[in-house]
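Below is one structure, written out as C-alpha cells; comments come after it.
In this view, the complex is presented without one of its protein chains, the others remaining in place.
Note that the chains are named A and B in the order they appear, and that numbering of residues resets to 1 at the start of each chain.
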Amino acid sequence: MSDKRFVNERAVGSSVLPDEAIPLVEGFGRFLNDIQLPGMYHVAFLRSQHAHARLRSVDASKARELPGVVKALTGKELFGRVEPFRSMPNRFSGGESVQHWLAVDKVRFCGEAICAVVAEDRATAEDACELIEVDYEPLPVVSDPRDGERDEAPLVHDSCPNNYLIKREYERGNVAEAFDKANLVVKRKFRIGRKQALCLEARGCVAAYRESTFVLTVWMSHQLPYVVRHYLAKHIGMHENDVRVIVPHTGGGFGQKASVYPEEFVCAYLALELRRPVKWVEDRLENMVASTHARDQYIELQAAVDKDGHLLALSSDVWVDVGAYSTYLWSAGMEPLQTAGLMPGPYKVPALRYRTRGVATNKTPVGPYRAVGRPSASASLELLLDEAARRLKIDPVELRLRNLIPNEAMPFRNANNLVHDNVNYVPCLKLSTTKGEYARLREEQRQALADGKLRGIGVACFAELTGLGTTTAVGPGTLLQPGRDAVTLRLETSGVLTVAAALPSQGQRIMTAMRQVAADELGINLEDIICLTSDTATAPYGFGTFASRTAVFGSGAVIKAAKELRQRILALGAFLLGVALEEVTVANSAVHTLDRSKSVSLREMAEKSYFSAKDIPEELNPGFEVTSFYDPKRGSFAAGAHLVVVDVDPQTGDVKIIRYVAAEDVGTIINPAVVEGQIIGGIAQGIGEALLEEIVYDDAGQPRTVTLADYLVPSALDIPRIELHHANTPSAALGGFKGCGEGSIIGALGAVTCAVADALSRRGGDIHEFPATPERVLRGLGVLPGGA
Amino acid sequence: MKPAWFDYHAPRSVDEALHLLSNAGPDGRVLAGGQSLMPMLNCRIISPSVLVDINRIEELAYLETRPDSLILGALVRHADLLRDPQVRAGWPLLAEATAYVAHPAIRNRGTVCGSVSHNDPAAEQPSVLVTLDGTVLIAGPAGRRELAAGDFLTGMMSNALKPGEMVVGLRYPRPAVGTGAAFVEFARRLGDFALAGAAGTLTMRGGVCEKARITVVGMGGGPFRARDAEAALTGRSLDSTQCKNAFAEAAAKVVAAVDPAEDVHASASYRRHLAGVLTTRALETALARSGGV
Partner (left out) sequence: MAREQRIKVTVNGRTYDKVVPVRLSLADFIREHLYLTGTHLGCEHGVCGACTVSLNGRSARSCLTLAVQADGAEIVTIEGLRDRDGKRHPMQQAFHEKFALQCGYCTPGMLITAIELLQEKPDPTEQDVREALSGNICRCSGYQAIVEAVLAVARKEFV
C-alpha cells in the first residue's frame, strides 16, 4: 500500500509551545490539594517519635472525643481487614519485610504512621493527634548499615538475618588474574549521604466513594495510576474495575511518587468505610520522614589498570542504608543492585566483581529517586579514574578516551552483561571538551593556582539505559517487569484526535511530545490533537512515568497505533474522494489527492463515519480507534559528558561552580526546549547531591534534618549557566527516541565531585564524602582535622 | 502543619497591647512580622494561647534619621531599611547586614525589632545593634525604659524583657566620621541562617584606630562581642604594613574566645575557624571603607 507524504514542516524536532502549560502559568492548575468535594473529611497521621519501639498501647479515646473528629483509625483495627505490604520477591532478597499500613506491634522508623485521624478540617485532625497517647517500649536502634550487618546487631525484621533486605555477589571475567597482572591497583572509598527528591508538592490523596460511576475514585499525586489501581484493589479486596485512579497536576515526582505508600491506601479504606470523600495532604514535616529517601551509600572500589590507564577489572563493595522496609513495589534492591551492577557505565570493563547489600536500618525506607543507583556508581568510578590518572600522570580526559566504549566496537557487551549500541560516548566527551576548550581550562587552572586560587576541573561520562523493554529489568531480580505500554488513538466525532496513554506528566510535557509525534505520523494539525494521560478511566494500560521511558514508550506506541489508523483514514478518504488508495495522503487534518486537486477534511470523514455509517462499506469503516502496545524489547542507551570548573575558597571551604559544559546524546529529540529543561533540571539536582543535600540522623535514629532550613536544595544562585550541546544518535526504538530525564543528574554528580577533588588534590588534599560541604572541604584540605 | 488554637487580638495602641500581654501572662506572644513566629506555630514547636498582633499600632510605624541617631519603631520592616537612602548612607553596616536577612518576601514583613527580640544566634540584626552601640526601647506595665543592646540580648533566643513588656523601638547612634564598617556572613546558600558572620567597625584618625567594634554571629549564644579583639586594635596604627598582623591578632583572640555550638550544618570547630576568617575579612573591608590611613 502506498504511503506518500507531502513534505510538511515536521512537529517532531521543534520546540512547540506546550498548551498543557497554559493553565499552570495562569494559576488554574488542579493539583491534589486544590480538589474540594462536598462533605470532604481531612486526615492527619500520628507518627512515631521513636526509631524502633514496641507499641504497648495506642489510646485514641481523647482524640475521638474532640469536636469535629469523625474517626481515629489504628493499626489494630486495620489488621486482618487489609493486606499489608510484603516486600516484593526478588532473587537476591535477604528476607521478607512486612509493612502494615498503620503500625500494629512495632514501629521501625521515626515518622512511621501509627494512627489516622479523620476530622472536618486538617487543623482539627492535627489537634486530635496531639491527644493520642502512645505507650512506646524503645528497642535498640540500627543506625548504620555496616554495624547493622554484623551478627550481633539488633534486627529490624526478625525475618531478615543480618538485616539484609537485599544481598548479591556477582563475578564475570577473570577478576583475580586482572588484579594480579595490573600495573596499578587503585582503591578508593566513596560515601554519599542520604537524599530525598524534595518535590515542591509533597504527596497527597483524595479518595471518594461513588463520586463518579466507579465505586472508588482516588485522586493521587502519583506517577503510576494503573499500578496504584492494581495494588489498591488487591490490598483492599476490591474488584480492580471498581476502582478509578486519577492523577491531577503533579508538582514533581522524580521517582518518589512512583512508590506505593500506606497513607493513600488508608485514605481509600476510610472513604469506603465512611462513605464520604477523604483527603490527605502530606505536609512538609511529614514529607521529610514519610516519603522515600535515596542514596545513603558506602562504596569501596578497586580498579586494576594497565600502564596506559586501561581498566582491566573493577571490584566493588557496596552498602546501602535502605531504611526500615523494602519499599513497595520497587523493593530495597533498587539502589544496591543498580549501583554495583551499572558501575562500569560507558567504560570497557573486561572483568567485574561486586558484593552489594541493602541493609535495613531504623530510618525512613529508601525508594527510587532520579537515576537511582547510577549517580553514585558513576561518581565513585569517576573519582577513581581521576586518581588513576594522577598516579599514571595521564590527563584525565585522555584516560577516559582510552576507556570509553568506542562506536566502532558496538554492539559491545560489557562485563555487566549489558549490550551497548546506538550511543555516542566518545563523541559526547569530545564535544564537551572541545566546546569547553579543555586545554585552555587546564592552562587557566595552572594560572589560577599560581595566583593562590584553588581551582578544580572535573569530567564525567555516563551511560544511561532508558526506555527499558521487557528483556531488561529495571531492577535485577525483580519479578515486576514494566516493559510494554499502550496508547489509544481515536478520531472523535468531529475529526479531532485523542491520544490516550497512562503516562502522567510532572512537568516533562508528555502530552505535548505525544501530540507532536502523532501530528507527524498522521498528518493531523497539532491544534486538532489532545492528549489524555492521567486517568485509568480514559487511558489504556500503561505502567506509568518513571525510568526515563515516556519518550520511547509513548512515542513508540503512538507510531505503532498511527500506522494502523493512518491506513484506515486513507482508505476511507480515498473512498469518499472516489480515487485509488495510491493517490491520496493525509496532511493538515485532511485527506488530499497527491495533486492536491481534491480533499476531504477529517471532520467530514468522522461525521460521515459516525453518523452516516450506512453510506460507507463496512470494510472501510472499522472505526477510528486503535490501541497498540509497544515493547521496545531492549533499552536505549543515552549518554553524556559533563565538564565542570570550580573555585574552592580555601578559607571557608565554599565551592563555586564557575563553568559548566554538558554534551549529551538523547537520541531523536521531540521538543528541544523541553529536553533542555529536563537536562538542566537533572544537573541542578546533581549539583544539589554533590554540594548541598543531606538527610542526617543521629545514633538514636532521630532525624536531624526536619525542615527546608535543614535540607538544602539548590537555589537560583547555586546553579550556574549550563552550556548544553548535543551529539545525538538515534536509538533502535521506534522513532529513534531515547529518554533524557535521568542522565544529566549522573553526569552532574560525577563531574562536580571530581572537580572538587581535583581542586583539593592541587594542595595534596582529597575528599571521599559527599555532599562536599564547606566543612568537609576544609577537612579534605587539612585546614580542619579529620579528613573527608 | 496547621497551628494549634490561640486567641487573637489586634490592638491599636501600645497601652492596649501591654494590657493584653499582661493578661495573657507567659503564654502570650507578640505577633509583629511573624516570619520567625509563624513557622514555629505552624510546626507546633510552640503553641502560645494568646497572640497580640501589633501590626495595627500606627504609633510604632516610624523610621527617623536624625543628626545623631536613627530611631525606628517596632513595625519597621527589614525592607524599609533597604529602601531608605538615608539609612544606606548614614548606617551602611545596617544596610549591608539587612541585605543578608533571608529573602525579599521575608524582608517585606519581618521586623527589625522582632529579629532583635527573637535573638536567634544566626541572625544579623542583633549583632548590628550591638556593634553600633544601639539601644532597645521598651514599654511595659511599669512604663518605658531603655537598655543597651548588650544588656538586652542575654543569651540564645532570650532577652531581658520582663513579664508584660514589649520592644517598641530601637536607636542606633550615627557612626562617627572616619568610621568604616563591614558585615560579612557565610551561609550554605544566600539568605540561609548564617553559619557564622562578623560585623566590624573601625573608627580611624590619622591611620590610628580610635575605636573598634567587632561582633561575631552564629556562635551559639546571642551576638558575641569580641572585646579582647577590640582592645587589641584600639589605639593601634593600622597602616598597610601593620594591619595584617593586627587583624591576625584580633582574629586569633576571637577564635580563642568563642564557644560555638554544633548543629546539623556545622561543627563547633568549623564555626570557630570561620569566626576567625570572617573577622579578618570584616576588618579588612572596614578599614578600606574608613576612607583613610
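Everything below uses one rule, namely that a contact is a pair of C-beta atoms (placed from the backbone, for glycine too) under 8 Å apart; a residue touches a chain by one contact, two chains touch by 3 or more.
Remember, predicted model here, so these are calculated numbers, not experimental data.
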Which residue of A:T74, A:T250, A:S548 or A:T729 touches the chain not shown here: A:T250
Residue touching the undisplayed chain, where the options are A:I683, A:L734 or A:A755: A:I683
Residue, one of A:D34, A:D308, A:D615 or A:D698, that touches the chain absent here: A:D34
Contact set of chain B toward the excluded chain (per top definition): 1-10, 31, 34-35, 38-39, 42-43, 51, 53, 55, 79, 102-106, 108-109, 189-191
Footprint left on chain A by the chain that the document does not show: 15, 17-18, 21-22, 24-31, 33-34, 36, 123, 197-202, 249-252, 254, 283-284, 506-509, 673-674, 676-677, 680-685, 707-709, 713-717, 719, 721-722
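The rule is simple: only the chains that are shown with their structure count from here on.
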Cα-centroid distance, chain A relative to chain B, in whole angstrom: 44
List of chain B residues in touch with chain A within their complex: 1-5, 39, 43-44, 186, 188-193, 195, 264-267, 269-270, 273-274, 277
Residues on chain A engaged by chain B in the complex (per definition of touch): 122-123, 126-127, 130, 283-285, 651-654, 692, 696, 704-705, 707, 709-710, 712, 714-715, 717-718, 773-775, 778, 783-785
